[in-house]
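A single protein chain has been omitted from the complex, and every remaining protein chain is retained in its original position.
Chain nomenclature is as follows: A, B and C, assigned in order of appearance, with residue numbering initiated at 1 for each chain independently.
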Amino acid sequence: MADKIGIGILGASGYTGAEALRLLAGHRQAEIRWLTAERNAGQPVAALFPHLGDLSLPRMERMDAVDLAAADAILCCLPHGLTQAALKDLPRGPKVVDLSADFRLRDPDLYAAVYGAPHGAVDLQKEAVYGLTEHYREAVRGARLVANPGCYTTTAELALVPLLKAGLIREDGIIVDAKSGVSGAGRAAKEANLFTEVSEGFHAYAVATHRHAPEIEQCLSDFAARPVRITFTPHLVPMNRGIFATVYVKLKGGVRAEDLQTGLESAYAGEPFVRVLPFKGLPATRHVRGSNACLLAVHPSRIEGEAILLSVTDNLVKGAAGQAIQNMNLMLGLDETGGLDLPPLFP
Amino acid sequence: MADKIGIGILGASGYTGAEALRLLAGHRQAEIRWLTAERNAGQPVAALFPHLGDLSLPRMERMDAVDLAAADAILCCLPHGLTQAALKDLPRGPKVVDLSADFRLRDPDLYAAVYGAPHGAVDLQKEAVYGLTEHYREAVRGARLVANPGCYTTTAELALVPLLKAGLIREDGIIVDAKSGVSGAGRAAKEANLFTEVSEGFHAYAVATHRHAPEIEQCLSDFAARPVRITFTPHLVPMNRGIFATVYVKLKGGVRAEDLQTGLESAYAGEPFVRVLPFKGLPATRHVRGSNACLLAVHPSRIEGEAILLSVTDNLVKGAAGQAIQNMNLMLGLDETGGLDLPPLFP
Amino acid sequence: MADKIGIGILGASGYTGAEALRLLAGHRQAEIRWLTAERNAGQPVAALFPHLGDLSLPRMERMDAVDLAAADAILCCLPHGLTQAALKDLPRGPKVVDLSADFRLRDPDLYAAVYGAPHGAVDLQKEAVYGLTEHYREAVRGARLVANPGCYTTTAELALVPLLKAGLIREDGIIVDAKSGVSGAGRAAKEANLFTEVSEGFHAYAVATHRHAPEIEQCLSDFAARPVRITFTPHLVPMNRGIFATVYVKLKGGVRAEDLQTGLESAYAGEPFVRVLPFKGLPATRHVRGSNACLLAVHPSRIEGEAILLSVTDNLVKGAAGQAIQNMNLMLGLDETGGLDLPPLFP
Partner (left out) sequence: MADKIGIGILGASGYTGAEALRLLAGHRQAEIRWLTAERNAGQPVAALFPHLGDLSLPRMERMDAVDLAAADAILCCLPHGLTQAALKDLPRGPKVVDLSADFRLRDPDLYAAVYGAPHGAVDLQKEAVYGLTEHYREAVRGARLVANPGCYTTTAELALVPLLKAGLIREDGIIVDAKSGVSGAGRAAKEANLFTEVSEGFHAYAVATHRHAPEIEQCLSDFAARPVRITFTPHLVPMNRGIFATVYVKLKGGVRAEDLQTGLESAYAGEPFVRVLPFKGLPATRHVRGSNACLLAVHPSRIEGEAILLSVTDNLVKGAAGQAIQNMNLMLGLDETGGLDLPPLFP
């Protein structure tokens, strides 16, 4: 197996770490070299994730017990905040994809305002490349450190970036009404995420204050004629996986909803993971469950000069571990789809 | 029991009929006189709804086999379309609350455009009073025939009517992003509503084409300075009950989100079933499950001059059978809350 | 309101406490006098349970801050283990129904073996009456302290007691395969009860070691010709409420399954909360959701001389708060059904 790419995972005890393991099990050119989990050091993966019990995997270890440089690529699944400290001292050899929010915002002041503390690794922050693969592909290919986008943000950005880039929609008036499965909240034991508190119900949270809004704005502004400011409302759906974004946009003068359809189709022609449904199509999160796909659809609005975009992803795959592997593949010069060719699981 | 109000239910074999029975079981001034269900005539209620097996209820009969005039009030739970024909020939004695969509739109042309066929009982259509109780209370009190509002529409209208009436929000740019539990689709056996097709997923449907949009517009226009046209997107949530509406509005000049809070609070002061949460509150459908309550909350937006309203109801109660009983109580001169004082069921 | 019975609730911050509040809101002869919750002292109920926000309820207080004797009856919803200490020093005036497991087992040695520590209030343990209402009614009526049965145990015992009492089934070979909703695990934040860990899956736990087995055996032995020892396997169902017990029994010589049907029907004739379905009936937990009902059914087995019993309850009602109120009503000389006449909620 000497010719396989060696992967290390920092923080393998959460859902995104486990999802990376699931996907990498089918990656023919990669193998897991080491796994860390501070509190669960010494345990086999199957003790935390019995569904992975059939895989041959190294035990989890403390971060200071592994040879970090022994990996060609590192997926960092540590919690927000802790990641900065952990990545600051990494050897510079391995490529790194960070799944936390720590390196997504480029402006240290904005970071401090949004996350409530100054950034602890400003140099790394400058070096990091934002990993919305389809739209930053060349930068990702050359990067050493990729900041993997959030799940809400990926889902919203894939719908909006091509339309802003092509000047088809206005920069103002964008509303992202987003709905997420519960796995986005992680595996930490919190009352709010108990089955009894989530099932058979629906609610919004962090209305107008969610940290993904500035991230979406940063990305959209990269491709728009002028800075973009959005309305963003996240909601919690009683399901494990999936993000559904209903996006309300205003058309630029003379543009029709059909033009958005054409714009998305041409932007994503040939893309392996983004599929534009026929005009007025109805994507569902269950159509992408477990896969790296993003499905997009365009609908005309009842209001002249407006349109509605629908975008779905699996928050743990295209919204986390899947896109991370997609980025890692690019950074290592591998086929971009390696480990990511699983069809969705339905029902 | 001679002094109890006698109730008849047309079409008692669906979820709204069963919900009316559940609520009326606790109504001290009402009793069920007859129940109809064409295909299930002759059966006891418990054969269709085992959860009601402890109640003493008459058997279901064919409509032509019951003495319709023997009821003081009739709740009509027949399907859309069939209702017009059924109500045309009713004796004029009993008060009627119709839970279908047949009498909600006042304009016969609009009705024909939305429902794809001319209205079959235009005279009744003219007579019908729209039953959003809190805002048409006096008209309901004097009505013989009330058109009970839809579930999506009730939830959206309760949030918007007072703000339009007070001139706090603009008539344009209103977006209602609504999410519903599955019971809103009724009990008919359809592939799309199978457990396997709905659970562990989320999707939008009838984007920009749902029939509740014109109904909402008619009601809002009643209270606004000029005709209102809205954007309305319904979604299906893997839960049995509940409607959650996230409503995006634009503030009139000089108005702040806090003013919407005050406006809603004063509009609903003293209302038994509408509760305005503290500013930036987070209602959840599970907080109203099984009850006639509507919870409202106001949030400032990240965008200057805009605000976000949250509104939740139980689609089978305030969105159907509960509001129907509320209207019936009014029409009969009873206490408006009769049969409707059940606290929600959680978890 | 001077003529209403005053109720105090110890430990009102959990699901059983909240469920007692929901039920007591409809109890015409009772009112809440005080509520305790150590960690949430000072908070209104609505802060913990927004679904109860429309009720007029006292704030939660520390136990040492309330006048315990000001209540005619106390429902104790404290955690297992803590209850012994709390109840030891209660004033002897109020009637007490304890919903914990602390006073269910009569034998101090058995208690110590099952719960891993000696009992801390052996005198109270002796005084306590086991509160399976239908079968200990006279003792409950005269009791000062009732030990309210567990949810699994109530569901199993209601099916088995009359058959053992009538000598229709053998004392050996009883298997209780039980399935519970998640609310039985309480509101504590535990990884195992997260939505993501429970939904879309099924598993057994505490196989052959669950603490409800000795409790069931103690009760069954009270009514059987000789000590009973059972097999008991609990499972977790991805639903909020409900217990379903599938009970395998061996018939005594000459007895047929039809005789079990007759036996149960005659045992429960006139009982307000236990309903025996027709022979081979199919009860479901959703038929009792939110109500104090227990539904029972008898099925013949494919094996000669054996039969299968099905029993369902709502674990938070007949399995906890509902039966507690039923017992409290008896102890206070009230109508046994006070506060318990709510029909189930479906769907």
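Observations on the model:
Going forward, a residue touches a chain if its C-beta (ideal position, glycine included) is under 8 Å from a C-beta of that chain, and two chains touch if they have at least 3 such contacts.
Owing to the predicted nature of the structure, the values given are computational and were not obtained by experimental measurement.
Checked against the hidden chain, the listed residues A:Arg22, A:His212 or A:Lys250 yield one contact partner: A:Arg22. Of the listed residues B:Pro94, B:Gly173, B:Pro214 or B:Pro238, the one in contact with the hidden chain in the full complex is B:Pro238.
If you put the hidden chain back, the residue from A:Gly6, A:Pro79, A:Gly120 or A:Pro344 that touches it is A:Pro344. In the full complex, chain B touches the hidden chain at residues 15, 182-183, 187-191, 193-200, 238-240.
Even with one chain removed from view, chain C keeps its contact list with that chain: residues 175, 177, 179, 181, 196-197, 199-205, 207-208, 213, 229-233, 235, 237-242, 244, 246, 248, 280, 282-286, 289, 299-303, 306, 308, 310, 312, 347.
By the touch criterion stated above, the residues of chain A touching the omitted chain are 15, 18, 21-22, 25-26, 49-55, 182-183, 199-200, 240-241, 275, 283-284, 286-291, 293, 295, 341-347.
To be clear about the criterion, only the chains that are shown with their structure count from here on.
Over half of the residue numbers at the interface between copies chain A and chain B are found on both sides, making the touching surfaces mostly the same. The distance from the centre of chain A to the centre of chain C, with each centre set as the mean of the Cα atoms, comes to 46 Å. For this pair, chain A with chain B, the centres built from the Cα atoms lie 39 Å apart. Contact of a single residue of chain B with at least two other chains is seen at positions 199-200, 240-241, 283-284, 286, 289, 347.
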